[in-house]
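All protein chains but one are shown in place.
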Amino acid sequence: MSQLVAKTPPLSQRDRSTPKLISELCRQFYGLGWVSGTGGGISIRDAEGVWVAPSGVQKERIDPDEVFLLADGVWDRVEILERPRDPALRISECQPLFFNAFRMRDAGAVLHSHSLWAVLAARLACPDGGPGEFRSQNLEMQKGLRGVGCFDELRVPIIPNTARESQLSDSMADAIARYPDVDAVIVAGHGIYVWGRDWVHAKTQAECLDFLMRATVEAHRLGLGPA
Amino acid sequence: MSQLVAKTPPLSQRDRSTPKLISELCRQFYGLGWVSGTGGGISIRDAEGVWVAPSGVQKERIDPDEVFLLADGVWDRVEILERPRDPALRISECQPLFFNAFRMRDAGAVLHSHSLWAVLAARLACPDGGPGEFRSQNLEMQKGLRGVGCFDELRVPIIPNTARESQLSDSMADAIARYPDVDAVIVAGHGIYVWGRDWVHAKTQAECLDFLMRATVEAHRLGLGPA
Amino acid sequence: MSQLVAKTPPLSQRDRSTPKLISELCRQFYGLGWVSGTGGGISIRDAEGVWVAPSGVQKERIDPDEVFLLADGVWDRVEILERPRDPALRISECQPLFFNAFRMRDAGAVLHSHSLWAVLAARLACPDGGPGEFRSQNLEMQKGLRGVGCFDELRVPIIPNTARESQLSDSMADAIARYPDVDAVIVAGHGIYVWGRDWVHAKTQAECLDFLMRATVEAHRLGLGPA
Partner (left out) sequence: MSQLVAKTPPLSQRDRSTPKLISELCRQFYGLGWVSGTGGGISIRDAEGVWVAPSGVQKERIDPDEVFLLADGVWDRVEILERPRDPALRISECQPLFFNAFRMRDAGAVLHSHSLWAVLAARLACPDGGPGEFRSQNLEMQKGLRGVGCFDELRVPIIPNTARESQLSDSMADAIARYPDVDAVIVAGHGIYVWGRDWVHAKTQAECLDFLMRATVEAHRLGLGPA
């Protein structure tokens, strides 16, 4: 009990800049078409712990006080340090997938987008729903991705979708293990998970990948093959 | 007369958060391309009654004081509890269609969008103008819709358009009756009606359906069949 | 001279709500992609006279004090009632075209858009650059246009472009005369002029036409003929 009290001090005692940032970024991602229909999500680590957006809420209207705070470094279970006052709010279903990137890559932040371009690029690469790879080459925006040059061939794993988000955990972990140089996993018919050493790196890589996926789809439409 | 007075107290006495919300949502829907050219509409129920946006006004510029308030539960006629000061304003022509969803489904809110994607998806499904069905499968965004899983085949009824919006009432009611598990009706060459248990649910389902209709149109463009 | 003084009282004496509106609408039209690259324009009549945006300026950054005021009813020449303080500013090159709609139709406002959809719809209808017609049918958004039902066939005149905007004046006037039921003229490879009884009507018709032109282009892309 005392421990519980210790874990949930008055809101004022914690640095709340990260939940504020999550609220702001979700509004921006809504404008990019990444999180419509309450889809998508984000999790950012800071000195306070692991902040995770709630599940099934309008992402462009998240209030900083609606963000969960979880214990950092505890990846085998969910240890909640702070929960929103609204008891109806649940932790994002993406939590196990976010934890994959934290545990296996020590990521500082993970984004999950329901971008149309991720869905279409995966359809083109895997008409049967995957598994497979999204490939890109000769595009400058590849340089926004860790360790990738503009003339390299980028390969991002595509995994099949599952009925429930949590069921993606093992296949996503397997893809992460098989692609040590890539900070993203595409889920067929669903979207993409992208992470980075911090939120800026995660967001930058997510924007570059979205551009590359769209450019590949648009080039296909123009009757052009890979660049 | 006294009853009339009782029904129209000074504005200050009513909770006006819903008309404010309607004004805000219409501005957001304009940004999504759902309500350009004064098209589309929205109606939300609250403890005060049924709030309905006016007809033929610029949706991104609706003032909360321009929203009508109708009596809740009175679906066989229109009982106005409060009308905007501007006598030129008329109730949205969608009112009978909104009432269908309130009466038959006890919806808490109904949105009507003139989305380009609804028009194009209906064209692809019904080149002859309908009736017919919009179908989608294997897309994660389906999970934002009541009772639909990502591997289910979603079927949304498409009804032919009519010269006047009010003439759609019977065919929409018939479609609602025939599709008890679906909270939307697409009108060929026109747009889509989407509802939900409350405004958040209605908006979430509208965003998911818009994504699904666009994804289907874009996949067709890419020479891909249903997902 | 005294007359000139009479014509240019201190700014404070005039109702400046219309130039403020023009500044606001131009910012909105920029967001719609209608006035990029300093293209497009707008003119609105009010009790003060005819307000016209300046030529060759960034439309999303027009200051209300940069708008010209011209004498109303004087259509055979340009009688300036008030000019911006910046002597470098010139009246929009669209002025003779705006005057066509004022003189021949007693329009209350005229918009000129450089919408991509106008350019593409004209290309499809007139691969040779015009003259010709943009046609649309069976689309609900047609009802936002004066006298047009959703099952009518809409026909909007397309005229060939000219080296200088002012050279369009005669062919635009001829098209206006030949299409008495239409409040718009499309210029091939250029854009569209749309007017109405007031600015709301002009803007509403411009949004509906932009939707119809885009829907026609997108349907063509999908291998579909006219709706």
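Note that the chains take the letters A, B and C in the order they are written out, and that residue 1 is the start of every chain.
Just so it is clear, contacts are C-beta pairs under 8 Å (C-beta built on N, C-alpha and C of every residue); 3 or more make two chains touch, one makes a residue touch a chain.
What you see is a predicted model; the values in this text were computed from it and never measured.
Partner chains of the missing chain, restricted to those shown and counted over the full complex, are A, C.
Remark: the omitted chain is touched by one listed residue; of C:32, C:104, C:124 or C:224 this is C:124. In the full complex, subunit A touches the hidden chain at residues 138-141, 144, 149-151, 200, 203-205, 207-208, 210-211, 214-215, 218-219, 221-222, 224, 227. Remark: the residues of subunit C touching the chain excluded from display are 36-39, 58, 114, 116, 119-120, 123-124, 127, 129, 161, 163, 187, 189-191, 217, 220-221.
Everything that follows uses one rule, which is that only the chains that are shown with their structure count from here on.
For the copy pair subunit A and subunit B, the superposing rotation over Cα atoms measures out at 90 degrees to the nearest 5.
Judged by shared residue numbers over all numbers used at their interface, subunit B and subunit C contact each other through mostly different positions, with under half in common. The geometric centre of subunit A is 44 Å away from that of subunit C, both derived from CA atoms. One inter-chain figure worth recording: subunit B and subunit C are separated by 31 Å, centre to centre, where each centre is the mean of the chain's CA atoms. Shown for subunit B are the residues in touch with two or more other chains, namely 221.
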